[in-house]
Each structure stands twice: as structure tokens, then as C-alpha cells.
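Got a structure here, written out as C-alpha cells. Questions coming.
Yeah, one chain of the complex is gone here, protein chain that is, but the others are all in their spots.
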Amino acid sequence: MGALLRYSIKKALIGIPVVILVTFILFLIMKSVPADPILIIAGDRVPAARILELRREWGLDKPFLVQYFYWFSKIMTGDFGYSILTRQPVSYLIWARLPYTLELTVPSLILSYVLGVPFGIIAALRRGSARDHLTMAVLNFFYSMPTYWLGLMLMLVFGLYLGMFPISGASSPSSIVLPTITLTIPFLAYSARIARTEMLDVLTEDYMRTAWAKGLKSRVVILKHGLRNALIPITVLFFLDLPWIIGGAVIVETVFSWPGMGNLLYKSIVRLDYSVIQAIVLVIAILIVISNILGDIVAASLDPRIRIEPEKS
Amino acid sequence: MPNLAGTKKTVLQLLRYRASLAGILIVLAISLLALFAPLIAPRGYAETSTVDMLRPPSAQDFFGTDMYGRDVFSRVVYGARIALWVGLLVTFIEASMGITLGLLSGFYGGIIDKAISAAGDMVWAFPSVVLALGVVAILGAGLTQVVVAIAVVSWPAFTRILRAKVQSLVNREFILAAKAIGESDFSIMTRYLLPNLMPSILVVSTLTLPSAILYTTALSFLGFGAQPPTPDWGAILSEGSAQLAIAPWVATFPGIFIVITALGFNLLGDGLRDLLDPKLRI
Partner (left out) sequence: MDSDSTLTASLLSVEGLRTYFNVSEGVVKAVDGVSFNVEENETFCVVGETGCGKSVSALSIMRLIFHPGKIVEGKITYKGKDLLKLPENEMRKIRGKEIAMIFQNPMRSLNPVFTIGSQISEGPIAHFNLPGRDAWKNAIELISKVRMPDPEIRAKSYPHVLSGGMRQRAMIAMMISCEPSLLIADEPTTSVDVTIQAQIMDLLLDIKKKRGMSVMLITHNFGLVAEMGDRAAVMYCGKVVEVGFVEEIFREPLHPYTQGLLKCLPVGFERKKELEVIPGTLASPVNPPQGCRFSPRCNRAMSKCKLEEPALLAQGHDHLVACHLYGGE
């Protein structure tokens, strides 16, 4: 366990400079955007005196790096400025919407892996059979489907024609059903594909042959020796997929008018609300760093080759 | 020299499997549709009509009409052109970037490799949709901008695969021999490495195209891609989503075509992969 802890701390510490790097890159990009940064921060229709004040506050009359430090310290205190449209503080907007997005994405991700991985593994075990081919065909089908179209069709059938679920907003408890299904299905297809590939890879490894040669029961060979190894890359991918499901959420939230961060991002891009865009991108970047660290830690805990160095003999 | 006998054998084997056969047929059908769009479509894609608005599918309008009275079938047929054209363009850009960066990264290693890989990892870590939207936010909306955005977002995958391939080839005897003779790096890369990479390039390109189509139609759906009246499938879908309750056909049919097209290329790509490069991972 000591080795794992050391590895985790090492990875977490590296994460900090990475986040700082990301904020710097974000700042660079923001500076290259064709818009007046002060308007970005202050919103429009602000008196000229206030603008001068803000210029000083945000250090825009100072050299580049100093500007960055001003901006960075503001970010660290959670002050992202104000939305150009709604005049509300950006941090407030994000705090209000983040729970909705999490409510949608986390269950979807878990569901898609919990359902998809067994599918993929069984397909790998029955490789070449009719069931395998059928599974692959179905997976391919859903993998080729645009998420927004799936959402619209589900909306059409279950929302409009059958009237089972509401098709937009988050007003009733069952509003979450259609968006969740829409988000889950593509990721389910994806995780099933990955699971199948990894399991197939493992089944052809030499140590499987050793396990058979020991005369172990086939359930033991497949589950203990095979699955345990296949699950390593699969579990790591689960964590690495966290940012990606946010991406999917952008589309799904937009289609279903679900009041989450993804929806906010879309609206902000349409109206070029830069302060909001910048904040959301930063949140996503932090999430990526965190999920990568988690993925690394999980990989190390499952795979001794990562956390233990070979001795120098 | 391309191996014609090998190509013929590959094609024959592809046809033996039902899945890849279906893929080939779909790809051919969509290509023909795109090629002969003006002949197949009964009306122009921008022909509006104030009389025929929102008519359901019938013998005259196979897929019905939209809110401007345009024939959805014709729009979808022309949409095939856009989809294939954009898909091929994006794939071409990605392949070019991927081959160049992959060759440089795998062949030279060291700092060049680290720099390219680090950049690739950072881009790859970001959800493509968000990143593409970010690029569009800076560049503005439009089909060309979308093509650039998608290419910018997706190059790491291609590069990473090719880099691995190059690395596996670089230490083989024939490359070491070429170096020993004193061949220039560029010559080695083009005359020896590139031909050996061709099967993988073909497979990855075939599998990249459907992703490109899915992404570009997604961006068009969100309103950042094709501008009206361009009949990009995603754009048609977007218009149709507003009238989903009263005219569901406008949104339904383009989607079906997207699925079929992407499926066709995916099936073909999977078949090619099984034959040419089974260990490839996407």
C-alpha cells in the first residue's frame, strides 16, 4: 500500500502545475480573442469612470505577465467577472448549473459502463458466434448514431407520441429520464466495444494458457486470470471518460433544454459571452486534470507493474 | 509499387464477410447519391414554396416538405454531397497532419517526439465538442471554420497511431540498412516507411471519416456549421427540431441518412482493419 500512496501523491502534485499551465494557456487564448477584455469583465453599458477603475483593478494597464497574475488571483478567489448578457456573476451561474450537469452525467457514465462492459465481455467470450456478431452489429449501429438525433427521436416517440416523459426542462422528476438515456446509449456502445477488445486481447495472452495448463476450473481461469487483467484498462478509461461525457452533455442538454453547464456553454458561444465561456472551459480543464490523476491512481492500484519498480539486480 | 495482387485478394476477402459487404454497398450507394445528386433530386435544395409548407411524406415529396416549402428529399440528397465532401476534406487534413507528425515523432524521437506527444495529449484530453466549439467561438461560424475546428481537434488520434507504427518499423533491419547506406531522412521516410504505413493509413482514414461526418453535422446542428440554405444534414435536422411536434419528418430523415452513412464507413473500416491490420486500436 505504501507504494500506491507514494505514487498517488506524486501524481497529484504534478497536477497542480498542470492546472496552472492550463490557466495560462486559457489566458493567452482569451487575449487573442477579438473582443475588448474589459467589456468581457465588466459587461457593457458601464460608465467610463468605472471602466478605468476596472482597467486598473484587473491590471490591464500593466505588462502581460502582471496582467496574468491579477487575473489568476481573481480566478482563485472565484471571481470570473460578469456575464455580458445576464449581468450576473459568472461564478453564480456556474454554481447554479453544475449540479444539474452532474446529476445527468455521473449516472449516465456509471450506467453505460455497468451495462456496457458485461455486454462486451460476453461478446468476447463468445467470439465468432451469432450472438457476438449480432452484438457487434447493434453496437456499430449505436456507435454511428448522432447523439442529438437519438435525443430527438426519443423525444418524438416517448415524449410526444407516447407522452411518457417530459421533453424539456427539469421541472418534474421524470424529466431526467430521456436525457439520461440519450447520453447513456452512445457511451454504452463505446464501453462495450472497448471491453470486448480488451477482453479479446487478454484471452490470447500466454498467461491464460498457463492457467489452463494448471488444470484450474474454466470459471476461475476466465474470471480470475482473464477479467482481472482486462478490467485494468477498462476502469482507467472510465475515469478518462469523465470529461468526454461533459462533451456529450453539451449536446444533450441543449436538445432537451436541460439547465446544466453544457447548455450554458452553448448559449454563451452563440452570444459570445466570453467570460462565461472562459470559466466553463477552466472548470472542464480542472476536471480533466482530476480525472486523469484518478485514472492514474486507479491504474496503479490495479496493476503492480505501474507502482512497483523492478529491482536493479 | 502498389501490390495489385494483394489488393485484389483483400477486396475479395472483404466481400466474403456480410458486415463489410454491407459497408461497401452503403458507401457505394451514398457516393452515387452524392455524385448524381442533381439527377436524383426532383427539385433544387433551396427551392422554396409558400404553398407547400410542412407537407407530410407522399408520392410527390418522398420525405415531405419543411417550413419553407422545400422538398426534404432533395435537400437530403444534396446533403450527401456536403457530408462526403466535408468528411473527405477533414479526413484528408487529419491524415496529412497525422502522417507528417507521426513520421517526425516516431522517426526522430527525443524532443520532437516529446513536444508533439505532449501537445497531442493535451488536445486529446479535452472533449472534442467543447474544443471544437471553442475554436468556432474564435473563428466564427461557417462550414470551412467547422472543417478547421474538427481537424484541429482530432489530429492527435491519427498521429498517435501512426507514431506507434513508425516506432515499430524504425528499428527493423531495412531501415537501419538504408541509414547505413546514407539515405537522407526524407528519402527513408517517403520511400521505405510510408509504403509500409499505407494499410494502416487506409484503415484509420476509413474509420475517421464517419467521425468527421458525425462531428461536423453536430456542429451544424448547433448552428455553427453550414449556414442556410446549405442542406447539411445537421442543419436540416436543426431546422426540423423546432417543428418536431408538427412535422417530425424533417428531423427524422436526415438523421437516418447520417446513421446509415456512418455505419457504412464503420463497417467497411472494421472489415479493412481485420484484414490489413488486426491489432490496430482506435
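Just so it is clear, A and B label the chains in written order, and each chain counts residues from 1 on its own.
Quick note on the criterion: a residue touches a chain if its C-beta (ideal position, glycine included) is under 8 Å from a C-beta of that chain, and two chains touch if they have at least 3 such contacts.
Keep in mind it's a predicted model, so treat the numbers as computed, not measured.
The chain not displayed here makes contact, within the full complex, with A.
Of the candidate positions A:S83, A:S175, A:N229 or A:N292, contact with the hidden chain is made by A:N229. Checked against the hidden chain, the listed residues A:I94, A:L109, A:A211 or A:A285 yield one contact partner: A:A211. Listed by residue number, the positions of subunit A touching the unshown chain are 128, 205-207, 209-217, 220, 225, 228-229, 232, 302-305, 308, 310-311, 313.
As a working rule, only the chains that are shown with their structure count from here on.
Subunit A and subunit B, compared by their mean Cα positions, are separated by 23 Å. Interface residues of subunit B facing subunit A in the complex, by the touch rule stated above, are 19, 125-130, 133-134, 136-138, 210, 214, 217-218, 221-224, 234, 237, 240-241, 244-245, 248, 251-252, 255, 258-259, 262-263, 266-267, 270, 281. Listing the residues of subunit A that touch subunit B in their complex gives 29, 32-33, 133, 136-137, 140-141, 143-149, 152-153, 155-156, 160, 197, 243-244, 246-248, 250-251, 254-255, 265-266, 269-270, 272, 277, 281, 284-285, 288, 292.
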